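What follows is one structure encoded as structure tokens, with my remarks underneath.
All protein chains of the complex are present and in place, except for one that has been dropped.
Let's turn to chain A:
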Amino acid sequence: MVKPSAVPDNASGPNFCQLVMDISTNEETKVRSQLHKSFKAVKNCLSTWKEALAACQQPLYQVENLCEQHQCCSDANIEQSGIIKPFPDIKMRLLHKIDVELEEQLSRINVEMKKLDNCCERIGKHCHYSMKSYQENSPYIPLDKVLEQTPTCPAISDMLEWLQQIERLVFQQYHCKKYLLEMFSPKNKDGTENLKNTWSLGDQELINTVEEYLSYTSFFLEEKIT
């Protein structure tokens, strides 16, 4: 993981972080501990997310291939050629076979989609908890404490904002993929084209953003908040 440039190289180790975690009030600790949990969850989700995406690649490639086969097969005018006369229902059989295979690949993708959905839900919940925890305790935490940031520990406000941003991005990305799968049909050329071209659009951006936020919070995550 890339470390944030704002952090000096020698600024590591428990002593430095001790200084940062000088929490003035009990309320602030509560919020920070919730944020700690949330970012831990985000970190876990990110690895799950990446794995799921990687696992989708193979079946997606298959789907693309099968779609091409499906389209070629349905477009082919095989009834008229003499060679296939002994097998009159070959086109139907072939299409059925392709369909079955497609179903299988799609179900594999759907399994991965379920994982993405879980990530989405988990991040959403954590975002909600963190915001709730902050809003409940906000009357007791002075604003300068909320905005206070050190080289190793970001401000509460920033972390909350990042969490919301991550939640938004993940939600959008998941629903984009879901929409593409819904619109997909081997008979519909547009849907297939869309799936091929748009599936991984924005994936890298999402991963980069989340990794960036995680790297800002890397020291904070190493800390134990009591």
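Just so it is clear, contacts are C-beta pairs under 8 Å (C-beta built on N, C-alpha and C of every residue); 3 or more make two chains touch, one makes a residue touch a chain; residues count from 1.
Rule of thumb we're sticking to: contacts and distances are computed from a predicted model.
**Q** Since a chain is absent, check the UniProt entry for it and pick the matching name: "Complex I assembly factor ACAD9, mitochondrial", "Ribosomal protein S16", "AAA+ ATPase domain-containing protein" or "Geranylgeranyl transferase type-2 subunit beta".
**A** When "Complex I assembly factor ACAD9, mitochondrial", "Ribosomal protein S16", "AAA+ ATPase domain-containing protein" or "Geranylgeranyl transferase type-2 subunit beta" are compared with UniProt, the left-out chain turns out to be "AAA+ ATPase domain-containing protein".
**Q** Out of A:55, A:73, A:131 or A:225, which touches the unshown chain?
**A** Considering all chains, including the one not shown, the answer is A:131.
**Q** Where the complex has a chain not shown, which of A:173, A:192 or A:217 is the residue touching it?
**A** A:173
**Q** In the whole complex, not just what's shown, which of A:116, A:146 or A:214 touches the removed chain?
**A** Touches the omitted chain: A:146.
**Q** Could you pull out which residues of chain A are in touch with the chain that's been left out?
**A** Answer for chain A: residues 131, 134-135, 138, 143-144, 146-147, 155, 157, 160-161, 164-165, 167-169, 171-173, 175-176, 179-180, 194, 198, 201-202 touch the chain left out.
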